[in-house]
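The complex appears here minus one protein chain, its other protein chains still in place.
Moving on to chain A:
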Amino acid sequence: MKHWTEGFDDDDAGESLVRPYTITGGRTAPERDDLTLITLVATTSAALPGNGRDRRKMQPEHRAIVALCERPLAVAEVAAALNLPVSVTKILIGDLIESGQLRARPPLAFAQAGGTPELAILRAVRDGLRKL
């Protein structure tokens, strides 16, 4: 089995990058840096067909995200579904937030602070796990 760290120094490591960054129009960094792997994104009513946004600038991947996120999905789930790297996915999601077609729910602040979540959340997770 090939481990992911194999080939870390491969000369051709960059080759697969070309297509993803074509999708983003060459952008390699999202305009917003607040999207995380578990930021949940959901389609807004502005994204419904007929809600006259200019869709011509949208890549097929943008449309795919809008369709996927009719139920809220984490950024990581969108990336997995589109088979795109997380950072590329974040750029596309950022576009759609910008145009009002997606909205994002960030994870709680304890996350950034490195603290522990409040007891109410821990209890809820515990109760949910017990039902597994």
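Here is the rule we use: a contact is a pair of C-beta atoms (placed from the backbone, for glycine too) under 8 Å apart; a residue touches a chain by one contact, two chains touch by 3 or more; residues count from 1.
The rule we apply is simple: contacts and distances are computed from a predicted model.
A chain of the complex is left out here; the name its UniProt entry carries, from "Nitrate ABC transporter permease", "Cysteine desulfurase", "ATP-binding protein" or "Protein arginine kinase activator", is "ATP-binding protein". Counting over the whole complex, chain A has residues 1, 3-5, 7-11, 13-14, 16-18, 21, 26, 28-29, 33, 36-42, 72, 74, 76-77, 79-81, 85-87, 103-105, 107-108, 111-112, 114, 116-117, 119-122, 124-130, 132 touching the chain that is not drawn.
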